[in-house]
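Handing you a structure now.
Removed: one protein chain of the complex. Kept in place: all other protein chains.
Showing chain A:
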């Protein structure tokens, strides 16, 4: 098993499948009277959050507590960070306190990679800048597998602000590793210019045996993609990361790339609608769609705890 989870690219198909299988066993726990396992008793997990987060932090906290680990929550607001302490000094403090795992969310892409070189424990990336959010990809993959029975061969459309989305990046890496075909959909200004080149056949080495050829595509037209799609993943329009104007108006964005009821009807019967949250209702997703039976948004939150329990168990459960 790997020591850190910094990127979805750390996972080959075998390891990713092991995490999903473990998550399935962890999910069974949710139905039990005693929702607690003694597995990580005496281990310390630090949630190091430099960015606001509700579900990810709570999800990691619940996951660690259900495995009986001790949890220390650290948020940059109200800590010595506001006095100017650097990430390195904070990391050394955590190291001195004996953290077995550090779950980090940071506005700077690559912060978890730096952190991993300063601490002895495992580092779990809980979202770094516009780079990656691997546990979100794992819970999304888990949700797809539990709803549709498989990931291999699925057509997945990731729609919206791909440029700023760490969720999209991690999902592309993980889902293609597991054999899905991913189509990135959005206005040209929000699709990274290098992505078509970077993901074209041959440039990316295949991980886990499956050839990467034709596993990722790009489209600027949502309507043309919907009919052949098994999973639509709507991304949040990240207004906090948008200093420039990437599209003329919110209304125009919503008209062209928002998932409303007529668009949902174009999807195949079995298709599901996902959203990593938090949603801008009425912007990228209509309220009727978010609350429909195809939507897995609430399920994704529940699955997040199971997926993160699986990650924490597999990183910390064995010999250090």
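Operating definition for what follows: contacts are C-beta pairs under 8 Å (C-beta built on N, C-alpha and C of every residue); 3 or more make two chains touch, one makes a residue touch a chain; residues count from 1.
We take it that contacts and distances are computed from a predicted model.
Match the chain absent from this complex view to the correct UniProt protein name in "3-oxoacyl-[acyl-carrier-protein] reductase", "Bifunctional protein PyrR", "Alpha-D-ribose 1-methylphosphonate 5-phosphate C-P lyase" or "Carboxyltransferase domain-containing protein".
In UniProt, the chain that is not shown appears as "Bifunctional protein PyrR".
For a quick check of understanding: of A:21, A:89, A:120 or A:221, which residue touches the chain that isn't displayed?
Answering carefully, the residue with contact to the hidden chain is A:21.
On chain A, what residues meet the omitted chain?
Its contact residues with the unshown chain are 1, 18, 21-22, 25, 28, 32-34, 36-39, 67, 313-315, 317-320.
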